[in-house]
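The complex is shown incomplete by one protein chain, all other protein chains being positioned as in the whole.
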Amino acid sequence: MSSYIARRLLWAVLTLLAVTFFTFLVFFALSPDPAVAICGQTCTPDRIATIQHQLGIDQPFLVQFGTFLKGIFAGRTYGEGASAIACQAPCIGHSFQNGEDVLTMIFGRLPVSVTLAVGAAVIWLVFGISLGLVSALKSETGWDRASMVVALAGVALPNYFLALVLQYVLVVKLQVLPFPSSVGFTEDPGLWFQSYLMPWIVLAFLYVALYARLTRTNVLDTLNENFMRTARAKGLPGSLILRRHALRPSLTPLVTLFGMDIATLLGGALITETVFGLNGVGKLAFDAVATNDQPVIMGVTLFAAFFVVIANIVVDLLYRFLDPRLRTVTR
Amino acid sequence: MTQVRHPDEPAQTDGAPLLEVSNLSISFDTREGSSTVVDDISFRIDRHKTLGVVGESGSGKSMTSLAIMGLLPKGARTTGSVLFKGEELLGRSEKWLRKIRGDQIAMIFQDPLSSLNPYYTVGLQIEEAYLAHRGGGRKNARTVAIDAMRRVRITDAERRVDDYPHQFSGGMRQRIMIAMALTCEPDLIIADEPTTALDVTVQAQILELISMLQAETGAGMLFITHDLAVVSQVADAVHVLQNGQTMEAGPTEQIFSRPQDPYTRRLLAAVPRIDEVVDVPRPVFGGVQ
Partner (left out) sequence: MAMPTPATVPDVESGAAPLSAAPLATGRSPRRLFTGPVILSIAFLSVVLLMAVFAPFITKISGWGPYTFDPTAVDPATGGIPIGPFGGISSEHWFGVEPQSGRDIFARIVYGARVSMLIALSATLLTTLLGVLFGMLAGTFGGALDQVISRVMDFLMAFPTLIFMIALLSALPNINRPLMLITVLSLFGWVSMARIIRSQTMSLNRREFVEAAHASGASRAAIIFREILPNLSGSIIVIATLAVPTFIGVEAGLSFLGVGITPPTASWGQMISASVPWFTAVPSYFLIPGMFLFLTVLSATVLGDRAQKLIAGGHRL
């Protein structure tokens, strides 16, 4: 088992390395000179050269990449002398446009993304799974058909469109909610909740649809299994059969899916954040693209990839734990 | 078509039969219309006795057993009568049937691997039935489960009660299914091809186990199989089915030595015998509709 984990970790590291390399390469090859952007309006070639040297982008590609990697473990200093800027370990970049270490910027925005992700997760787990479960139990009835239609619509509806529709209906026309504002939970819990409500709904909508459909399929498949027949033949009460024998096999695959979905969202729900103006990691990435703040783009990409890769391993181990057949060696 | 013969009276122990099936017919609504899978069959089973129901796949034998338990899939239509200890089973509510299932009538299925829930220990799955029908605490149920496992000759039962189905071999899993069926001391055991999925060597052990337990408990048994050799070992009376219809029925000895129906004769002739000349052409059976 431990050799398995070790192998997975090794692959994880290699994957992250490859992702970083590839991203680095793309920016190196394609991006306009960031020094120009940082330099601003009043620019001289000398100043550009200074900035370039400070950024270290006058070095050949592999040297740059090597420096970047080293920085992740040991921190990094940009430039030298009086204008030197220190970037603490782990250093995944320093934004010259903002004057901050990228990791610091990400951590500053992380609470918003986490709030968004967790709130939406609660909604989609509760509604998605119950909808799927009820549909499976009442399959082929009007209820089932109706909820599957809703699920279908959920998959097809673009979330930015839903965001606009919701805001138009709830804020402009019905006036039951205010436009979302970035107020902290401690400042005004009521307003905080109201501000997050629509983003939560918008983000959760797609997942509710996906989870409902998946739950329904899984439950229907499980109900067809032979061990369900055995449970009925034993004369067990219906609710016990459902709770014990049907739910566990149906929901276990969802655990792994959920793990991956949450991990992805921790890297920022880009569109939802941007549309509602929430300062999360996703919006940070988007703004960075708009201003061509390369270190930030690199840093966020790496950060998001890191979560996904780690989540992959965690989820895999979790699944092995949850399914007894994978836990021990079979005869 | 030869006349159906009803089984000769096996030695009666105490009057009323345990199970009496009369004119049972089962049909399904399919895309192409109504399809009859069991057509007007009748038989009886007494305590201590085993009725073997024989036929090829698709002959309706499994459907019969499911009908008795009330476990037919949606869309099945049943007519006729199934009397268990004098009470009619057909048409009863789920709630009523649940009291009987697992308690007075127990079922053993064909494929023990897929018939056991892989997510739970065998101990739990054995305890379940007991707890549902007899109550009592988990501790007590656990003792019952361990005893049941010992009874079906699973060694080291104390430890193995916490193992999962995939950790057992095929034969042991079937023993667990049997243990599960016996926890509440049922009056009727329905065994649906219990040895088909097993190795030949293991088959014999399981059959011996089943017979022994039946003798111990005095239960009646409905034994379903396609294997005539197996039937000859366990059944007191035999009921031959083809395409849902009774071809022949009678005491085992009679069916095997003096088969009347051509289908029965062909079935018997298809079983290779050790004292026969080789290279004798075997009868070929047409496909099932």
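Per-chain numbering from 1; labels A and B assigned in written order.
We adopt the following convention: a residue touches a chain if its C-beta (ideal position, glycine included) is under 8 Å from a C-beta of that chain, and two chains touch if they have at least 3 such contacts.
All values reported here derive from a predicted model rather than from experimental measurement.
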_Using the document's definition of touch, tell me which of A:113, A:195 or A:272 contacts the absent chain._
A:272
_Of A:51, A:103, A:206 or A:315, the residue in touch with the unshown chain_ = A:206
*Where does subunit A touch the missing chain, residue by residue?*
11, 15-16, 18-19, 23, 26-27, 30-32, 139-140, 152-153, 155-161, 164-165, 167-168, 172, 206-207, 210, 213-214, 217, 220-221, 223-224, 257, 261, 264-265, 267-272, 274-275, 285-286, 289-290, 292, 297, 300-301, 304-305, 308-309, 312
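Convention: only the chains that are shown with their structure count from here on.
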*Distance between chain centroids, defined by C-alpha means - subunit A, subunit B (Å)*: 53
*Across the complex, what residues on subunit B touch subunit A?*
69, 71, 94, 97-103, 106-107, 109, 111, 114-120, 125, 128-129, 132-133, 164, 166-169, 177, 180
*What residues on subunit A touch subunit B, complex-wise?*
225-227, 229-238, 240, 244-245, 248-249, 252, 323-325, 328, 330-331
